[in-house]
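The other protein chains are all here in position, but one chain of the complex has been omitted.
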Amino acid sequence: MNILKGKISEIKTEGSLSLVKIWVQNCPITSIVIDTAEHSEYLKIDNPATIIFKETEVVLAKDFSGIISLQNKLDCSVISFEKGNLLCKITLQFQNSKITSVITRNAFDQLNIQLNDPIIAMIKTNEISLAAHD
Amino acid sequence: MIVIQIQKKLQSATGEMLLNLDFEIRENEFVTLYGASGSGKTTTLRMISGLTQADKGIITVNNENWLDTNKKNQLPPQKRNIAYVFQDYALFPNMSVRENLNYALEKGQDKSIVEELLALMELQHLQHQKPAQLSGGQKQRVALARALVRRPKILLLDEPLSAVDQEMRIKLQDYILQAHRKYQLTTILVSHDIAEIYKMSDKVIVLENGIISKNGSPDEVFSSRLASGKFQFVGEILKIEKENFINIVVVLIGNNIVKIIAMDEEIQDLNIGNKVLIASKAFNPILTKIDSVPKSRDL
């Protein structure tokens, strides 16, 4: 589980869905949830929020250019990795937190990932869960 | 409408604790008391039924005063007409199933209710057995049936399902819900099981060290753990398989076994047998009608 802490800055609602923008330091992250400010205590602008996403949902890109539908792009650098035959686990430094990504070994080899490489971690908006700060 | 405002000093394992309750229950509501053991759940039921005396406070049921320590009013348990199902069922060992129910009849009460309850709880074939010959689930049904003989309006259940296996538990939950609806009861259940609470209750009251820490619908009370996880279940860990740096955690949810991928850090304090909450975004699951299950099921 990757966990980041941030602050809610924007909530757009339609029906019972809300698109929430959270700032983690100077990086915006968006999440879509089946919840509205009306029904949930935590969904308030300026409220602290915890962002949770699974390691297996973190997409990695190197030297990326072009347009992509993924909204959440985090600038990171590689601090360590473990290689398996099928999967690889890469630990990244993002601001002052660590995030982990699990990708296939094939992808790892194609990206030719090395220590200290700059890398972009991307997470789909619907893969990000929110929890109220405890 | 039941209004409860009571206080009682309790001796707990960690010393003295003040049970301080203030809540209301609407008619026909199904309410669950949830909390760690020793948080005062059973004592709460016992004070409502009059088996345990409150130190201070009032209990009012449909504008009828059951307890008012200021006026030294105290209605004895006999007069409260409450259905109470004990954790150990409290069936009378000297009486058969039918005799246990007959015993509960009031003077001059129509005996047809006994037949009705024996049928509702599917106990006819067991009616001449003594409690010692029954299984846990059967005893529980007898206890429930017996408690309902006097046509009470309030049903109190003190962890009645804790001693039976999962499959039986689900059946018994249905019996309880059936009785709750059929007799338009106001029911208070003590339970530890979040899945059970979701299934049964309109409202959950969470007790922590004698105080109500949360009070609301199961959704309001429990989903704050992961606010936006609309897809969540409670299950029990059966197995943890380690594959390199990832782990496959096998979890039993109800009667289904699911497998979940977890990293080492996530399983650090998880052991086999632990209860876990499994949550996911509601965007991922794929729905398929049961009678046309696709061949490929590696979802």
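Order of writing sets the labels: A and B. Residues in every chain begin at 1.
Simple rule for what comes next: contacts are C-beta pairs under 8 Å (C-beta built on N, C-alpha and C of every residue); 3 or more make two chains touch, one makes a residue touch a chain.
Keep this in mind: contacts and distances are computed from a predicted model.
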Quick one: find the hidden chain's UniProt protein name among "sulfate adenylyltransferase", "Membrane protein", "Molybdenum transport system permease" or "Formylmethanofuran dehydrogenase subunit C".
"Molybdenum transport system permease"
Omitted chain touches shown chains B
Where the complex has a chain not shown, which of B:Q11, B:N63, B:Q78 or B:Q268 is the residue touching it?
B:Q78
In the whole complex, not just what's shown, which of B:A90, B:I113 or B:A163 touches the removed chain?
B:A90
Contact with the hidden chain, among B:K8, B:K41, B:R98 or B:R146, goes to B:R146
Which is it among B:P131, B:G210 or B:G235 that touches the chain not included here?
B:P131
May I ask you to list the residues on chain B that touch the chain which is not drawn?
49, 51, 76-84, 86-88, 90, 92-94, 103-104, 106, 130-132, 146-147, 149-150
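Note that only the chains that are shown with their structure count from here on.
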Mind pulling up the chain B residues that touch chain A in the complex?
224-230, 243-246, 261, 263, 265-266, 279-284
Listed in rising order, the residues of chain A that touch chain B in the complex are 1, 31-35, 40-43, 52, 54-56, 82, 84, 87, 89, 100, 102, 126-132
